[in-house]
Structure formats: structure tokens, C-alpha cells
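Of the protein chains in this complex, all but one are displayed in their positions.
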Amino acid sequence: MPDVNAIVAERAEPGVEVVTVTGEHDLSTAPELKRQLDAALASGAAVVVDLMQTTFIDSTVLRVLILAREDAGERGIAFRVALGESTGYGVRRLLELTGMEQRLATAPTRAAAIADAAAL
Amino acid sequence: MPDVNAIVAERAEPGVEVVTVTGEHDLSTAPELKRQLDAALASGAAVVVDLMQTTFIDSTVLRVLILAREDAGERGIAFRVALGESTGYGVRRLLELTGMEQRLATAPTRAAAIADAAAL
Amino acid sequence: MRRVTSGAMTPNSSGFELELAALADNVPLVRHALRGLLEGTGSSDERVSDIALAVTEACANAVLHAYPDTPGPVEVSAALSAGSLLTVTVRDHGSGMAPRVDSPGLGVGLPVMAAIADALEIDTPADAGTLVRMTFDLRPQAS
Partner (left out) sequence: MRRVTSGAMTPNSSGFELELAALADNVPLVRHALRGLLEGTGSSDERVSDIALAVTEACANAVLHAYPDTPGPVEVSAALSAGSLLTVTVRDHGSGMAPRVDSPGLGVGLPVMAAIADALEIDTPADAGTLVRMTFDLRPQAS
């Protein structure tokens, strides 16, 4: 697999941890995504998941995202998913099929997601 | 359908409400079972569900039983399901297929279920 | 209690076809017809009960998921071939398979059908709705 498939966490700006997911992800990388999201949620910062360059996810990855969002909600941590025009069909399609698009707390760009999360 | 298909609630002994389910039950009667279980759980008594003469249930009925048990647990209400030799194959089979037999807080006779629930 | 709004039943020795409204109260009727059909086949009570469960779950899905607004029709047909193979088809003309994360159900319907039927087939016909076909081998020992 090309190394375009990556999950990278960074402190994009003070108080906002961004986990950037690129390429395609499935049950083989879902545990790594979960680890990074758990760490971000434990960091005390707001959390953004950037799916702008994600091309494909399966239901195990969707499950990790849904659980992270629920976890953030319960712990009062600001949480946003950047999901926009550049996000791959293979991500949008699963969200549409499952009716989850509305339920992930999305923003249409990475910058908007960061601004939203920082403002919460 | 013969009227052997019934759901009857009664105060079997002081402090123990017994909901007796006879015959076969599915989505057509699951809402009625839920109503009676909700009422029993609201009555302040311990709750027993008697499945000794139940011949068949579908997954919507199983769901009502699982939710009632969870509800009872959260509210600290004693709860037992009587499930024994006379219980029909069509009940035991679904519990076995779904691995739920252990999870419903069962007792092997109606009397044992009432005694357990009263003692909790 | 039973609102059979449209019941056209043509039972015969080798099968039946039912056209019912997708209402919960109609599901016991399907089991009733099924048990009638299986009576002469020498199938064990346990096997008949298993088949009734699988078919009930298929009908429940049509009732609970196919028609978000007004209940439409469900067609249930059962055919015995060579006395030993039962094919049951449950067809609705609803929204088509829509995976829902927040399903109101327990989420075991499809796997229960798959576990009991010797073969489970789910088609999404071009003209909308869902067609579920289950095949059951009625010979003793077959599972």
C-alpha cells in the first residue's frame, strides 16, 4: 500500500489537536485511529478529525469516529470532523448509506473545523 | 390465533409483580409486553417475567426483555426471568443463537424466580 | 386486534402466496400458513420453529424498516419442491435496504436468518424494495 495512507496527530493551534487521516482506512488501521483519537481526547485539547484527504473508510472506521464523538460529548470536549468537497466518495458514501453524515459534528473545511472546535 | 397467546400481570406475592407470557409472541405483541413490563417496573415491586409457558419469541420480544432487564438494573429493581424445562424450544433457541441465555437473569422455575426476586 | 387489510391467500399442497399489508399484526398469519404447509413434510417441531423464526424476522424487517411512512404491501410466498426443499420469499416495495446505525431493532435479524436458512439471498430489485429469499433443506440431519 502507498504511504499516502496515514494517520497523523498534531497540535494545529494552541488548544486544538488535529488528527489527519489520509488515504484509505479499514479494520487494519481502525485500532491505530482509535489509539490516536483516545490520546487526543486525553490531551485536554479540543479534537478535530481531518477527513479532507480521506478516500475510503469501512464501518469499523466509522464506528471509531462515532465512539470518539460520543466520548468527547460525554467528557465535554469540543469535537469536529472536517468533511468537505475534497473528501473522497468512499467516505461520503458510507456516511450517506448509514445516515450518519448529520451525526458526526462536521465542518466543511479543516480551517472551519478548527475554528469551530476552538470556539466551543 | 388461539387466546393461549397472552400477557398477564399480577401481584403474585407482596412486593413481586409477575408478568406471565404464554404462547407465541412477536412484533405484534412486543409493544404490549413492553407496556406491561414498564408498568411493573414503575410499580415499586420486584419484577418477574414468567416464560415457562412461552412457546416462541422473535428478536423484537427478546429486545424488550433485554431492555427491561437493563432498565431494572439501572433503577436498582430486582428482576428475574423464569425460563425452564417447560419453556418452548422457540424461546430457548433464540436465546441460544444470540448467546443471551446467560444475560437475562434467569431462574429455572416460576417459584425460584419469585423467591430470587423477593430476596434481592 | 388483527387488521388484515389485504389478505389474498391461495394455499395448496405445494406452497402458498400471501399478499399482506406491512403491519405487525399480520406476521402471525404468515407463521400460521407456514406451519400448515410444513405439516405434511415430516419436519421436526424444532425445524418448523426455526423456520418460523427466520421467516418472522424477514417479515419484521419489512414491517419495521421498509416503509418509513405509510405501510405498503409485503408479499410472502413459500414453495415446497420435491418435498424436501422449502423456499420462502419475503418481498416488500419499500425504501430498499438502508443500513441504520441507530436501528430500533436488536440487529440480529439478518444473522438469525442466515444462521437458520441453508441459503439466504437478498436482492435489491431495480423497481425498489427488498426481496429476501431463504432456502431450507427439510431432510432430517440437514442443518
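When the chains are written out, they are named A, B and C in that same order, and each has its own residue count from 1.
By our rule, contacts are C-beta pairs under 8 Å (C-beta built on N, C-alpha and C of every residue); 3 or more make two chains touch, one makes a residue touch a chain.
Values in this document were obtained by computation on a predicted structure and should not be read as measured data.
*Asks:* According to the contact rule at the top, which chains on display are touched by the left-out chain?
*Replies:* Listed by label, the shown chains it touches are A, B, C.
*Asks:* In the whole complex, not just what's shown, which of A:D58, A:D71 or A:E101 touches the removed chain?
*Replies:* Among A:D58, A:D71 or A:E101, only A:D58 touches the chain that is not shown.
*Asks:* Can you work out which residue in C:L86, C:V112 or C:L138 touches the chain that's missing from view?
*Replies:* Only one listed residue reaches the unshown chain, and that is C:V112.
*Asks:* List every residue of chain B that touches the chain not included in the displayed model.
*Replies:* Residues 62, 66, 97-100, 103 of chain B touch the chain that is not shown.
*Asks:* Can you list where chain A touches the absent chain?
*Replies:* Residues touching the hidden chain, for chain A, are 1, 24, 26-28, 30-31, 56, 58-60, 62-63, 66, 88-90, 93-94, 97-98.
*Asks:* Please identify, in ascending order, the residues of chain C that touch the omitted chain?
*Replies:* 96-101, 103, 106-108, 110-112, 114-115, 117-124, 126, 130, 142-143
Operating definition for what follows: only the chains that are shown with their structure count from here on.
*Asks:* So, what's the distance in Å between the C-alpha centres of chain B and chain A?
*Replies:* Roughly 42 Å, centre to centre.
*Asks:* In chain C, which residues are in touch with two or more of the other chains?
*Replies:* Nothing qualifies.
*Asks:* For chain B, give me the residues that contact two or more of the other chains.
*Replies:* Chain B, residues with two or more chain partners: not present.
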